[in-house]
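To keep things clear, I will list the structure first and then write my remarks on it.
What you see is the complex with one protein chain gone and the rest in place.
Chain naming follows the written order as A, B and C, and within any one chain the residues start at number 1.
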Amino acid sequence: MIQVGIIGGAGYTAGELIRLLLNHSETEINFVFSTSNAGNKVSKVHQDLVGSTDLMFSSEINPDVDVLFLCLGHGNSKAFLEAHTFSSSTKIIDLSNDFRLEVDKKLEDKVFVYGLPELQKEAIKKAKYIANPGCFATAIQLALLPLAQVKLIKDDIHVNAVTGATGAGTSLSKTTQFTWRDNNFSYYKPFTHQHLEEINQSVKQLQSDFNSDIIFMPNRGNFSRGIFATIYTKFEGSLEDVKAVCQEYYNDAAFTFISDEDIHLKQVVNTNKCLIHLHKHDNKLLITSIVDNLLKGASGQAIQNMNLMFGFPETEGLQLKANFF
Amino acid sequence: MIQVGIIGGAGYTAGELIRLLLNHSETEINFVFSTSNAGNKVSKVHQDLVGSTDLMFSSEINPDVDVLFLCLGHGNSKAFLEAHTFSSSTKIIDLSNDFRLEVDKKLEDKVFVYGLPELQKEAIKKAKYIANPGCFATAIQLALLPLAQVKLIKDDIHVNAVTGATGAGTSLSKTTQFTWRDNNFSYYKPFTHQHLEEINQSVKQLQSDFNSDIIFMPNRGNFSRGIFATIYTKFEGSLEDVKAVCQEYYNDAAFTFISDEDIHLKQVVNTNKCLIHLHKHDNKLLITSIVDNLLKGASGQAIQNMNLMFGFPETEGLQLKANFF
Amino acid sequence: MIQVGIIGGAGYTAGELIRLLLNHSETEINFVFSTSNAGNKVSKVHQDLVGSTDLMFSSEINPDVDVLFLCLGHGNSKAFLEAHTFSSSTKIIDLSNDFRLEVDKKLEDKVFVYGLPELQKEAIKKAKYIANPGCFATAIQLALLPLAQVKLIKDDIHVNAVTGATGAGTSLSKTTQFTWRDNNFSYYKPFTHQHLEEINQSVKQLQSDFNSDIIFMPNRGNFSRGIFATIYTKFEGSLEDVKAVCQEYYNDAAFTFISDEDIHLKQVVNTNKCLIHLHKHDNKLLITSIVDNLLKGASGQAIQNMNLMFGFPETEGLQLKANFF
Partner (left out) sequence: MIQVGIIGGAGYTAGELIRLLLNHSETEINFVFSTSNAGNKVSKVHQDLVGSTDLMFSSEINPDVDVLFLCLGHGNSKAFLEAHTFSSSTKIIDLSNDFRLEVDKKLEDKVFVYGLPELQKEAIKKAKYIANPGCFATAIQLALLPLAQVKLIKDDIHVNAVTGATGAGTSLSKTTQFTWRDNNFSYYKPFTHQHLEEINQSVKQLQSDFNSDIIFMPNRGNFSRGIFATIYTKFEGSLEDVKAVCQEYYNDAAFTFISDEDIHLKQVVNTNKCLIHLHKHDNKLLITSIVDNLLKGASGQAIQNMNLMFGFPETEGLQLKANFF
């Protein structure tokens, strides 16, 4: 049993990590750090855990845990690691966007590896520090990487994606208030979402001559969980070719699958899966990609990375029952 | 055209009043007072009004308006009226619970009349100051008043009602956050909701020997608008008798109707209606009552009261298209 | 008071027509034809109308009404008109897609005019037969027509739009079942939606040299009403230029408005409005357009057309209170 520490324990992603770790056969939660909740039961915040755990939030940090998850707001992970020292054997998985880009990946002697198993599983296995990918970034990369691998992205990529209200974090705000969000729909950050950078970086890692635009429209949907992304581009090859490329690319993927049928968001909600569907019309290739933003898009992928880093079975703790309805 | 002033213009009930008044043939909105929004367009807060009005929020109060609506938090109306002076001809309709009870109804020389048209339409027509009923209180009274009128309530009354998220006001809070409320259900204030007092007062006004308990369980539903209330009590008479009593009582009601069929909440959402359905099983009489909490339960009823006070047709500005879906 | 007949009275669009016509000062509903519901109260199907009308569904058709609305499934309007004869003075507004295209617009001596007031108000005023536009088609055209008018659409147009469950009609189906649709998201008919033809036709009517592609991804959202469409294209001019063009184009529009702020779907739900927002990033112009699919996208626009055809004020019966929450 490895010892696990969690920093920023009151947010959505920390809650999901705790839910997953409690059912993981190889881990013990050593501490859940939260200054505002220290001394309270974890189940006071993550209330579905009543009956599941008596764990308390802690104001103390154990620097000798085997693995540390950082569930802090973007920008705060770097500051936290500069202010705190951990054992040289402590592995760290950061869920923020602080270390995802090549230009950001080093902090003193720490070098962060981008933690998308479908891109670089071997590097993750050897990594000590992981920058866990963004949620939109995960869904969109998993749609694009097979094509990039065979250097077949030759034109602009048009992405339209919709995310649930958990994507906005736990802070109270107008656009996450029920009366605003219920039965509503809206967009945000058109063409400028911060995940574009990590997507471009990964696509270029596989297809170095990639120089098309990724035109990305993110939307807010009236549901709590999940990302539904449609991605299209001009493509001259046949649908069968693309399917073969994708099947090959995801042949040994633990959680990413190609669906022959049309897909809809709830197929992956409350699971660590990504489902991909391919469709072609005239010269346009349409790739649909769905993930749960809090699982494959955040905490589930973080556990998947932990499994790889510690040599546990990749799916341990992640064979989840979908909610589906 | 009468001149209308609104105090507390940024909340849900003020928004509904503005929506209704803009389509009312006899009114002109003179000012919408909001300290926090003064100088902004009303459509910046009530955003469906883009294209409908160029009205601005004001930090100035015109003391000579013909009618003033107070859309303040409970407890604040009294303080506001103590601090501000209006023309002796200004009629006032208060939407808070500050003046609803006999013990509270006087403020200096002002005497507030409880503004439930189905209880006392003639008193409202002559009133200068109106205490507009509560939302739960409206739904529940409209279920009970016909029986009270014929002195037939003889046993405890069991009320279970569910309200939408607009019932909690516009302040951000955990239980009105989308991720908490969506697909959720909960209760609050069991047996002690503050509307019980005005309900008891009205029932006793019609049936002076009424001394049973009203046992009231309020619930929070995962929708934005509406109150669905089921009310049962032991009752020895026949269903036909009760139907006749209710039909008679609501014979000239402008917005309250008896439905022969089962009813469901969306039949009244975005209307000023109350629908009542009667059912009997063994010795139990079940009365179901539905209203839109922001309309018949608040701003619609306030306009209905204004219509009565000024001699306008009772339904003016209130023949609303239901949303229904 | 003109006499109105409705064919296909049990569907969503007929229900909306009835709701609107009951509050219209110049119309009387002469009959609502529905074979399956003949003899039942209209309020048995459109249940929010309990208390509003005692109208019955009829199995008889009065061929002398002043105006007839056809609310039949696509393909059935033509068959219906071939089988039934109406007075030569009866005006007809068809809500299906049977007569929208130039190639389809004639049926014997009847010539249908495409009923988009923002495109050709004068032609509608003189028309006797109207082909009412599709819902997606309305939202998308209203985004594109101002630019087409000044011949400024020069590149491919990318449209992503999401519609509510009422868009699928009243027939029971898996994708409109609550347990499937709630909290879900999916696409349908990628790149091939039937409304593309009428959109292309109108754009070319204003900009005859238009020969770019309209690439349209329609989606199913987990709400009942409304269409949210984002539309982008390469554009070299300034945002100010486009705003000026749109403001000019919609200067005298009764229901279409430009919003300076970002827009969200519920601003127009249960109204006849279309709101447009303009945004520019680098060389991409983003136009967002929102309508209620059943009102401006169907029955509201049909009433607007009727108003124009009979010389009534264009907004009569259509100044609707938004649901908003």
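Rule of thumb we're sticking to: a contact is a pair of C-beta atoms (placed from the backbone, for glycine too) under 8 Å apart; a residue touches a chain by one contact, two chains touch by 3 or more.
Every value quoted in this text rests on a predicted model; they were computed, and no experiment measured them.
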item	value
Touching partners, among the displayed chains, of the absent chain	A, B, C
Residue of B:76, B:120 or B:222 in touch with the missing chain, whole complex considered	B:222
Residue touching the undisplayed chain, where the options are A:66, A:94, A:182 or A:316	A:182
Interface residues of subunit B (partner: the chain not displayed)	158, 160, 162, 179-180, 182-188, 190-192, 215, 217, 219, 221-226, 228, 230, 232, 262-266, 269, 279, 281-282, 284, 286, 288, 325
Missing-partner contacts on subunit C, residue numbers	12, 165-166, 170, 172-174, 176-183, 222-224
Interface with the unshown chain - residue positions in subunit A	12, 15, 19-20, 22-23, 44, 46-51, 164-166, 182-183, 224-225, 255, 257, 259, 261, 263-264, 266-271, 273, 275, 294, 319-325
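What we mean here is this: only the chains that are shown with their structure count from here on.
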item	value
Most distant chain from subunit B by Cα centroid	A
Chain ID, smallest distance between chain and overall C-alpha centroids	C
Distance between the centres, which are taken as Cα means, of subunit B and subunit A, whole angstrom	46
Separation of mean Cα positions, subunit C and subunit B [Å, integer]	34
Centroid spacing, where centroids are CA-atom means, of subunit A and subunit C in whole angstrom	40
Residues within subunit A bordering two or more other chains	179-180, 182-183, 222-224
